[in-house]
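Notes follow the structure.
Left out: one protein chain. Kept in place: all the others.
Just so it is clear, A, B and C label the chains in written order, and each chain counts residues from 1 on its own.
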Amino acid sequence: MQVNIRHKGSVTILDIEGKIIGTDTLALKKVIDKQLETAPEGKLNLILNMARVQMMDSSGLGILVASYSTIKRNEGRIVLLNLGGNIRSLIVMAKLVTIFDRYDTEAEAIASFL
Amino acid sequence: MQVNIRHKGSVTILDIEGKIIGTDTLALKKVIDKQLETAPEGKLNLILNMARVQMMDSSGLGILVASYSTIKRNEGRIVLLNLGGNIRSLIVMAKLVTIFDRYDTEAEAIASFL
Amino acid sequence: MGEQVITLSLPSSMQHVSLLDVVITEILREMNFAEELQMQVNLAVIEAGTNAIKHGNKEDLGKRADFQFILSEEKLTIIIQDQGPGFTREDVADPLDPANLLKSSGRGIFLMEECMDSVDFEAKGTIIKMVKYKETPDPEEIR
Partner (left out) sequence: MGEQVITLSLPSSMQHVSLLDVVITEILREMNFAEELQMQVNLAVIEAGTNAIKHGNKEDLGKRADFQFILSEEKLTIIIQDQGPGFTREDVADPLDPANLLKSSGRGIFLMEECMDSVDFEAKGTIIKMVKYKETPDPEEIR
């Protein structure tokens, strides 16, 4: 897994690539925690761009859920961009579709924070 | 390994991609044999485009050497295009640099047959 | 092709999960599984391997996670074994229970069972046997 970090105005975008399995989970958690720490008043507007994620395991999904809760508690928001079929199925299986806002274009995802 | 076959005038170009190991050797031999069969009077002008070959084992190299001999016997020629460092080292180690004509552009390789 | 058995044995480090991933990915490719099924088996194997290493062997490098891949014409059977104390499947909470939906863990076994045609726990759960058919079989025919 590789993560590229971008900032657009008050929104942070993580472009994730590869498989989120094994030790990647912890690595992803660290990236998100770091963004949380540096967010103004801890309020993080986060887009996870999943376009190039081929696969994610239950630990990866766990990080998403944990981040959802932490970020929400600080009045921020986490949204998912460009979910491929595999990740979409995973989220559907885990009955988490209603939890995560999903967008198909970066413009829409960013607009959702305005 | 994947092989794409192109014809330019009287020259046949094989664009090879991936690793030439294990069962790929036999597959590559079959492709070359087929081109030999259909060449006019068995005279084959063959360019192996190795640009996207990451690795080749001794059996792959064996096919190159065997093809060199067969093609030459029928008054054709086999040349190598775009050798990467790995394949170049292999050919150097096996002391076969003097056997194979090598080119860095397709235009030069094709011109060598005129 | 008859049955072919491939075995892989790993020291219990999460570092090696990627190795397990490339092995199962290549076996599925070699067997020509449909792409959608490949992803399901891949996920189930990663979940079972992670559990063996993390929960079973507690990432003790002296303990091993063993994998047996049994390839046949119509199906892939995977047997995963750890050297831990085992556990009881029935004690694991349902991750789809509304009370558990926002928990950050507890979905691995559920996903294994969703993704494979069968999942059996043996030797107190230290051995897991999972089967996936290349074509979804007629439910009548599985036993």
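The working rule: contacts are C-beta pairs under 8 Å (C-beta built on N, C-alpha and C of every residue); 3 or more make two chains touch, one makes a residue touch a chain.
Everything numeric in this text was worked out from a predicted model, so none of it was measured.
J.: In the complete complex, the chain left out here touches which of the visible ones?
T.: Looking at the entire complex, the absent chain's contacts are B, C.
J.: Among C:Ser18, C:Gln83, C:Ser105 or C:Ser118, single out the residue that touches the unshown chain.
T.: Hidden-chain contact among the options goes to C:Ser18.
J.: Hey, which chain B residues sit against the chain that's not shown?
T.: Within chain B, the residues that touch the unshown chain are 19, 21-23, 55, 57-59, 61-63, 65-66, 68-69, 86, 89-90, 93-96, 99.
J.: By the contact criterion defined above, which parts of chain C meet the unshown chain? Give residue numbers in ascending order.
T.: 2, 4-11, 13, 15-16, 18-19, 22-23, 25-27, 30, 61
Rule of thumb we're sticking to: only the chains that are shown with their structure count from here on.
J.: Need the CA-centroid distance for the pair chain B / chain C, whole Å please.
T.: Measuring from centre to centre gives 43 Å for this pair.
J.: What are the residues of chain C that contact at least two other chains?
T.: Residues of chain C touching two or more partner chains: there are none.
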